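With one protein chain held back, the other chains of the complex are shown just where they sit.
Each chain gets a letter, A and B, in the order it is written, and its residues are counted from 1.
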Amino acid sequence: MNIVENFDLFAPRLINKKELLSPGHRACSGCGEVLAVRLMCKALGENTVIASATGCMEIISSMFPTTAWEVPWIHVAFENAASVASGIEAGLKALRKKGKIDDRYVKVVGMGGDGATMDIGFQALSGAMERGHDMIYVCFDNEAYMNTGIQRSSGTPMGASTTTAPAGKVSMGQKTWKKNMPEIMVAHGIPYVATACPSYPLDFIRKMEKAKSIKGPSYIHCFSMCPTGWRSPSHTAISMGRLAVETGAFPLYEVENGHYHLSSEMPKKFKPIKDYFKPQGRFRHLTADEIEMIQERVNIEYKKLVEKAKYLKI
Amino acid sequence: MGKRIGMEVAVAVAEAVGLCNIDMAAVYPITPQSHIAEHLSDLVADGRIDAEFVTVESEHSAMSAVIGASGTGARSYTATSSQGLMYMHELLPIASAMRLPICMAIANRAVSGPLNILNDHTDIMPQRDSGWISIFVENGQEAIDMSIMSFKIAEHKDVMLPVNVNIDGFQLTHMVEPFEMPTQEEVNQFLPPFVPHATLHPSKPVTMGAFAMSDYFAEIMKAKDEALKNSKKVILDVWNEWGKLFGRKYQPVETYKIEDADVLMLTMGSMGETAQIAIDELRAKGVKAGLVKLRLWRPFPLAEIKAVLKNAKKLIVTDRAISFGGPGGPVFSEVKSALYAEAKRPLIYNYIYGLGGRDMAVKDFTGMFEKVLADTTNQEADTYEFWGVRE
Partner (left out) sequence: MALKTWKELPIGCVVSEPGSASEYHTGSWRSQRPVWNDTKCIKCGICYVYCPEGCIQQSEDGFFQANLDYCKGCGICAHECWPHAISMVEEG
């Protein structure tokens, strides 16, 4: 598939030109996560307040006394971005109602990495979503605790080697399946859940814009390529995200009020998972049998998703 | 002047906070704070106060949510106790470093383990160094007054720090007491609108909670320490103003019959009232006993403490918490440290008492005095002892 088809040739004309995350941030060279954050800001626009969890994006963007942010932004701790966002939403609502601030509609966004979202911040996120706050939560999933040095999280995929679940003579690395966070969010019965990846910028931006338009809680799970933690060359970051989608390892879909829809970016026929594993150092140790075992799981998971999309259509 | 009414203290605290035009409250239920949370939610449900009430899934999220709300410029309130306060612990120094004037009631309760729901001060003591203004109250009236005043202190432009008001769990929160509740008009006149130092709003984008390395961290800590120390002036001004308006004047350190006293006792919180009766009994017997009540825990009123304590011969510092394996109870350590440089200072005795809701009668306090006065060789000074523990 020619990638350019998705851009209608003139991508810059289709997206908000305003940069709301300034250069000078300290993200690693080729960081797919900071690209995702940059694109998210473009989709959200200026009338946004962001609450960020501790993590790569927090550290690299807010080196006191400077900031890369051009939207209001707050960082409090690791596990509470969703609760902080819920408080911001409540505060702004009260102040607007009492006429203490101007009447413009401001979207509140919580953001965190896979560790901040799926592990330590799981409860706070569940609470905020359940309470029905008018907010978006975006999980930037780079599949391990990258900021602290590539330790495994519940978002780390089966077979990946990390610094706390390393591959060794008697270990294949991560021995558990990646937690299906988007499905857990769907189970909260919130109006909108979507998966996205910055390798598909227009799809990601469209989903962010949709989440922005919804009154109530929404959740975006954004696959965020990490050349440092995945041990892949920085220039391949975008293609790595594309391979995750093209092999079915990270399917792109959205769930609107419980109805599933597979994104048009999903290919009719998948590439084998080994094509995605091969360029990444974190998977290099895997044997053919182990890859086959993972391939089977990918096939089954995708089949389940297709079935849901068939029976729970939008 | 407000009406004189009888009411449960926890309910009255919620009523008082309801007079303060709060914009947002986030609370998680925990005994014995729950009645504050429940009554606040009643006030919101009945439309008596116009605020967002966020029923968070934990105390950690309660503090997180009020930090977020306060960051937008909303007057924000929470209340907790014991394990809930311990769960919030991580966020307390962040709230103060961000200089967010959050107000919080703490219904003081013992910290596990073992689980115990009754009163002592083991929950607040580990929060001592979190950079909050910390006030202890002795009775229901004071709980109401301090709750209202806490907003004015916290939000003062020269302060901008969070405040916790410590109300002994059950022993105060669940008592029905008579008190004077200020009227809405009186509170409106007393409490100006909250003018935040910065807000999370797109009209002026700011970054809060930026990351600081070794080149800035020490300066940031110093600035926070100075802010907390300097808050004392505002605290005194606000308490004085309250005294003029309502006739109830508060001091960082209250004294009772200390002028000619040879032996003094120092208490914090609701036990002061029982200790005061003990003083009267001892005086009737001819013992020159006096009482000092410490109301302001942070910023620590160093000068006031020195002034009232240094001339006594003996001093009993009572603690409702223990620093395990340390030099004594936390109040004892601080008072002793405050007096260290004085040429003339009392012998100091420390009793750890009333843990996990253990009852303290007047005779317990008179017993402490008797024991200290009987120590003619001064062997027991400068050490600590658990009072009333079965041997």
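Annotations
The rule is short, and it goes like this: contacts are C-beta pairs under 8 Å (C-beta built on N, C-alpha and C of every residue); 3 or more make two chains touch, one makes a residue touch a chain.
Given the structure is predicted, the values throughout are model-derived calculations rather than measurements.
Listed residues B:24, B:160, B:228 or B:335: the one in touch with the omitted chain is B:160. One chain of the complex is left out; on chain A, the residues touching it are 2-4, 7, 9-13, 15, 19, 21-27, 29-32, 34-35, 38-39, 61-71, 198, 201, 227, 233-239. Although one chain is hidden here, its contacts on chain B can still be listed: residues 97-100, 160, 197-198, 204-208, 210, 212, 215-216, 219-220, 222-223, 226.
The working rule: only the chains that are shown with their structure count from here on.
Residue ranges of chain B in contact with chain A, taken from their complex: 23-24, 26, 50-52, 54-58, 60-61, 64-74, 76, 90-91, 94, 98, 199-203, 205-213, 216. Chain A makes touch with chain B in their complex at residues 46-49, 51, 58-59, 62-67, 69-77, 79-80, 83-95, 97-98, 100-102, 104, 106, 123-124, 126-128, 130-131.
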